[in-house]
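Yeah, one chain of the complex is gone here, protein chain that is, but the others are all in their spots.
Every chain is named by a letter (A and B) in the order it is written, and numbering of its residues begins at 1.
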Amino acid sequence: MLLNSFIGKVIISVIGVMVVFTFNALISVWLERKISGHIQLRLGPMEVGPHGLLQSVADGLKLIGKEIITPQGVDKKLFAVAPYMVFFPSLLMFVVIPFSDKFQVQDLNIGLLYFFSISCIATIGIFMAGWASNNKYSLMGAVRSIAQSIAYEIPIILSILNIVILTQSLKLSEIVKAQQNMWFFVPQFISFVVYLISAIAELNRTPFDIPEAESELVAGFHTEYSGMRFAIFFMAEYTNMFLVSAMATTLFLGGWLGPVLPPIVWFFIKTYAIVFFIIWVRWTFPRLRPDQLMNFCWKFLTPLALINLIVTTLVIKLF
Amino acid sequence: MGVVSILENLAVEKVEKEYSKTGFCHSFLLKDKSHIREVAKRFKDYDYYLETIIGYDKGDGIRLIYVFNRFDKVHRTLIYLDTAYFEEVDSIADIYSSAIWCESEVYDLLGNTFKGHPCLKRLLTPEGLQGYPLLKSWKEEE
Partner (left out) sequence: MEEQNNIKQDFYVNMGPQHPSTHGVLRIVLRVEGEKVLSSETVLGYAHRGVEKMAESKTYVQMMPVMDRFDYVSAMLYEWAYVGAMERALGITPPERAEYIRVIMGELNRLASHFLWVGAFLLDLGAFTPFLWVFDARERILDMFEEVTGQRMTTNYFKIGGVHDDLTPEFFKMANDFIKMIYDRMKDVEELIESIIFLERVKDLGFISKEDVLDYGLTGPVARGSGVYVDTRKTEPYSVYDRLNFEVPLGTKGDCYDRYKVRMQEIIQSVKIIEQALGMIPEGPYTEKSPKVVKLPEGEYYYAVESARGLLGVYLLSDGSTKPYRFKLRVPSFANLSIIDKLLPGNKISDVVAILGSIDIVVPEIDR
C-alpha cells in the first residue's frame, strides 16, 4: 500500500536516483583512471581495494576533509551557490531517464524537451563561478566555456529532432519501444555521430576542454574552488557524462531492449560502452583552439546537422 | 671569399690563431672602433652569422670579441674590440638581430653601453642591481 502511494513512489525514486548517482560517480572515476592508465602503459590505481576499486571512496573522503578556502574579494553568495547551480540540474535530469520498462521516475510527455532544457541551467552556474572568483583567468575560462556550451547546443537539438520526427513523440519510453525492430543508430548514423561530438563538447572534455586547459589558464572557471565545492564540480561532470551517455543509449542504441539479460542490465551495458568511448577519446587527442572549436561547430557541425534533418524530413514525407 | 679580402680597407690587424689548437680560424684586432658597423655589414652580406659577443675585463679596459661563423662550413672569425670601462660602442643590433640580446648581456655584466640599441636594459641580473658583476672590481655586498 505504502509502496504504491504517492509518498512511497517519491521516496523510492529519491533513493533510487541517489544510489545510481553515487555508484556512477564511484565507478566513472575509477573507470577513467583505469582506462587512462592502461592507455598510457601503466596500471592506474592498484593500492586501495582490489585493483583500486575503492580509490574513489578514498578520494571522496579526502576531498570532504579538505579546508574550504574562500579567496579574498570574491562575491561570497555567488561563490557559494555556483557549484550547486551546476550540480542540481544533473540530479533533476535523472527523472526522465528510462532505465528499463519498469524503472523510470516519471515518464513525462515532454521527456526529451525536459532533459535538454534543464541541462542548460548549468551554464548559468559556470558563469557564476567564473565571475564570483574575482580572478582574470577564471573569468576567461568561464566566458570560453559559455560560448562553447551555447554553440554546441544547436547541433545536439538538430540531431535529436531527427528522432522526434521518426517517432513523432517526445516521450522517452515510446522512443525506446519504437526501436524494437532496429536501433535508431543504423538509419540515423550521422545524427548519432553529431550527437556524440556535441555531447563531448558540452561536457567540456578533451578535445574540447579549452575552458579547463591546465597548460594555459591553470584550471579555468573552477580554479579558486577547493575541497567539497571542487568535489561538487567534479561530480557534476561525471554525472553529466553518464546522463549524456544514457540519453544516447535511449535515443540511438535501443535503450533497455535486448535479448536474454534483464532490461536494466542492457541499459547499463550500453550506457557504459558510450562512457568508455568518451573516456577513450579524451586520452587520445590534443585539444582544439577556441576559435577552431567554434569554427568547427558553426561552419561544419551545424550545417551538417541541418542537412541531415532536411534529408530525414524528405525521406519520411516521401516514403 | 677569403676573410682577409672581405675586410679590406678596414682598420684591422691579423692575429695568428690555429684552429686545431684554439677552435678559431681567423682573428682580427679592430683598430678603429667606428668601423665595427661596416665590419658587421660586410659579414652579413657574405652569409656569416653572429655566433656570440664575448666580453671580458682586461684589467686596463674591456675587450669585446665578436664571433662570426658560417652555416655551411666552420669559419669562426673573431673581431677584437678594445674599449675603456663604460665606453659607448656603436650597436650592430639593426644589422644582426641576435645582437639585441647579446649586447644587452654585455651591458648587463660589463657596463658598456651601445649607441643605437633599441632597448638597452638589464637582461639576466635583477632589476635595480648596482654595478656590473663581471668586472674584476665587482665586490659582492653582504
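By our rule, a contact is a pair of C-beta atoms (placed from the backbone, for glycine too) under 8 Å apart; a residue touches a chain by one contact, two chains touch by 3 or more.
Just so we're clear, the structure is a prediction, and the values are computed from it rather than from any experiment.
Undergrad: Consider the whole complex, including the chain that is not shown, and state which of B:Val4, B:Ala84 or B:Leu124 touches that chain.
TA: Of these options, the touching residue for the absent chain is B:Leu124.
Undergrad: Going by the touch rule given at the top, which residues of subunit B touch the chain that is not shown?
TA: 20-24, 44, 47, 49-52, 54, 56, 67, 70-74, 76, 96-98, 100-101, 109, 122-126, 133-134, 138
Undergrad: Given the full complex, what residues of subunit A touch the hidden partner chain?
TA: These residues of subunit A touch the chain that is not shown: 36, 39-42, 136, 206-207, 209-210, 213-216, 218, 283-292.
Here, only the chains that are shown with their structure count from here on.
Undergrad: If you average the Cα atoms of subunit A and of subunit B to get two centres, how far apart are those centres in Å?
TA: The answer is 62 Å.
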